[in-house]
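Of the protein chains in this complex, all but one are displayed in their positions.
Going in written order, the chains are labelled A and B, and every chain counts its residues from 1.
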Amino acid sequence: MSEPASASSIYDLGYRHYDGPRTGRWGTIATLYTGSVRSAFGLGRRTSSKIIPFTLAVLAFVPALIQVGIGAITSGLDADVEIFEHEDYFGYVQIVLVLFCAAVAPELAGRDQRNRMLSLYFSRALARSDYALARFAALTSVMLVLTLGPQAVLFVGNGMAADDLSGYIADRWDLVLPILGGSALVSAMIASVGLVIASYIPRRAYATAVIVGAFVVTLTIATILMETLDTEYAQYALLVSPAVWDGVVFFLFRVEAPSGNVIADASFSGWIYLAAGLITVAVALGLTIHRFERIQV
Amino acid sequence: MSAAGGGPTITLDGVSRWFGNVVAVNEISFELSAGVTGLLGPNGAGKSTLLHMLSGFLEPSAGSVTVLGGSPWCNPALYRHVGLVPEREAVYGHLTGYEFVLLSARLQGLADPRGAARRAIEEVDLGAAATRTTGGYSKGMKQRIKVAAALVHDPTVLLLDEPFNGADPRQRLHMTELFQRLATEGRTILFSSHILEEVERLAERVLVIVAGRLAASGDFREIRRLMTDAPHTFVLRTSDDRRLAAALVAHESVVGVEVGNELLTVRTSQLGAFARAAPVIARDAAVSIHELRPTDESLEGVFSYLVNR
Partner (left out) sequence: MTGIILRLTLRQMLGRGRTILIGLLALLPVLVALVYRLGSQDTEQQEWAATVLLDGFVVTTLLPLAALVYGTAALGVEIEDGTAVYLLSKPILRRRIVLAKITASWMVTTATVLSSGLVAGAIALYDKPKAGILLGFGVGILLGGLVYSALFVMLSVVTSRALIAGLIYVFIWEGLVNGLFAGTRLLSVRHYTLGVADWFVDLPPSAFDAALDPATALVLMVVFGAAATWYADRRLQRFEIGETT
C-alpha cells in the first residue's frame, strides 16, 4: 500500500491476498486432469522419467507404422496388403497397453498417498470423488493415445496407400465408429482396473506387479481353462479377463472371432461382453471412488 | 591409532564434483588430522556431496580425495578403518538394535562381534532399548544406533552426516561428550551440521562451505579475527555510558557507538587497537567499566557473515 499524495512511496512486498476470480470446482478438476495427463508421460520431470512411457507408447504404434510402411511400398501395386486389421490390433499390442497402465497408474493414484499429498488436494474446492474421477478420466485419455492413436494411423495410412483416399474413406466409413467405440471402451477398461489396483496399493512396485498380474494371469488361466475344460463352464472365466476386450471389439466391428482366438469357442453374444466390460469399468471406478472417500489423510 | 608418520588422515586436493551443469563442490582443498572438525554450511552448500566423496560413495569429478593414504572410491578395504553415519533415517527396521549393531560388527569381520556390539551400544547409551526392533525407535534413537554401528569396529576416521538431526538436548550432550572422548583417543572425526550451537561446542575446527566453495577453515574465533572488514561489536556496562561514549568516538579505532538504556554498544574495526585503548580512555575520562564483552564473536556471527558475503 503506497503513501498517497506524495512523490515517494514505500511498497509493501509482503504476502498478498488474492481477490480475483477463481475457477471453482470445474477449473480445479480441469487442472488436475491436465496435470495427470502430463505426469503420465513424465512431462515436466527429468528425462529419465519419460523413457518408459514414451518407449511403450511408441511400441504401441509399431504395428500400425509397419502397416503404413508396407502400404507405402506396395501402393503402386495392385495388391491390397493388410497385415494388421483394425479389429485385431488390440490383440497384438495388448501387453504393451497393460505394461503402460502398470507403469503409469501407480504414479497417478499411488504417489500422492505415499507422499501424503492427498490432504493438500482435499483441502481445495475438489470433492474426493472429483479427484478419483479426474484421475480416471486422465488415465483413460492417456490410454486412448495408445489405443486410438495407432488405429487412426492405421486408418489414415491404409487410406493413403489406397489409390483413392476419398473413396477409401467413403468405403470404410463404417469402421470409424467401431474404432472410436472400441478404443474408448478398451481404454476405459484398462484404466479403471489399473487405477483401482493402484489406489489400494500405494507402493509403486507392488501395484505395478499386481496390475500386470491381474491382466496377464487372468488371461492365461482363462485360456488354459478354455482349452482343458468343458467350454460351457470355462467360458465364464473369460468374462473377468482381458478376453472381454476382444469380445467387445469383435462385436463392435461385427466380425466373428477368428478360430485361434480364445473366445472363439465361447457361446456369449456380443452384448454379454459389452455388459461385462461396462460392469467392470463401473465396479472398478466405484471402488476407486470409495477408496478415496474413505481414506484417512 | 593415528595415521602412519603422523601425517594428515584426510586430504582433499582441488576436489570438485558437478552434476550436469550444477557444480556442487568447487575446488575444495583441506587437510584433517586427529580431532573433531565440523562441516558447516547452508542447505544445498555441498556438505553431503563432500561427505559422500570422502566416504567413497561418490566419485570426484576432479581433484583427489585421500583418506588414510588411499582413495575411498572403489576401495571397500578402507572401510575397516572408516566409520560412516549416513544422513538418511532408514535402518533395517525388522532387526533389533542389538542385531543391527551385531550385523555391522560381523560384516566388519571382527573377532568378537558380540562383545564389540555390546560395547558400542553402551557407548551410545542405548542398552535399555537394544532389544526392541529399530522400526519402533524414535529419530534420536535411530541416530544413536547408527553411531553405534559405525563405532563397533573402532575406526580411525568417523564421518557423520547431520548426526544431531532429531536428537533431543540430552542426547546431543551425550553424543558431544562421546565424540570429544573419541577425538582425544586420536581419531579423526568430521561431522556436518547446520546446528550452530553444536558445532560451536564440539568442533575444534570448522570448515565453512558456501555454494560449493570453502569459505573458511580453522578455529572459528580465529576466523572471526580474520574478518577485518566486519566491525567487531562490544557491549559495555559502565558508570557513565554517555561520557565514555563521547570519549570513545574520538578514537580512530571506533566505528560507531550506541547509547542504550542499560548498555553501551561500541563497534570497532581494529580489535587489537581498541582493546588496548579502551581502558586508557576510560581512565582518562574517569569512567569505570564494569563489564566489557564481545557480542558477535559467536559462530552464528561468523557464519552469517561468510554466507552473506
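Here is the rule we go by: a residue touches a chain if its C-beta (ideal position, glycine included) is under 8 Å from a C-beta of that chain, and two chains touch if they have at least 3 such contacts.
None of the values given here were measured: they were computed from a predicted structure.
S.K.: Touching the absent chain in the whole complex: find that residue among A:A40, A:L225, A:A257 or A:A284.
M.R.: Residue touching the chain left out of view: A:L225.
S.K.: I'm checking contacts with the chain that's been left out. Which of B:T11, B:S104, B:S192 or B:S253 qualifies?
M.R.: In the complete complex, the chain left out is touched by residue B:S104.
S.K.: Using the touch definition from the top, which of A:I29, A:A103, A:I179 or A:V193 touches the missing chain?
M.R.: The missing chain is touched by A:A103.
S.K.: Considering the complete complex, identify which of A:V212, A:I272 or A:L285 is in touch with the unshown chain.
M.R.: A:V212
S.K.: If the hidden chain were put back, which residues of subunit A would touch it?
M.R.: Against the missing chain, subunit A presents residues 52, 55-56, 59, 95-96, 98-99, 102-103, 203, 205-206, 208-210, 212-213, 216-217, 220-221, 224-225, 227-230, 233.
S.K.: Which subunit B residues touch the hidden chain?
M.R.: Residues of subunit B in contact with the hidden chain: 19, 22, 24, 52, 55-59, 74, 76-80, 82, 84, 86, 88-92, 94, 103-104, 106-109, 149.
By our rule, only the chains that are shown with their structure count from here on.
S.K.: What whole-number Å value describes the gap between the mean CA coordinates of subunit A and subunit B?
M.R.: A distance of 54 Å separates the two centres.
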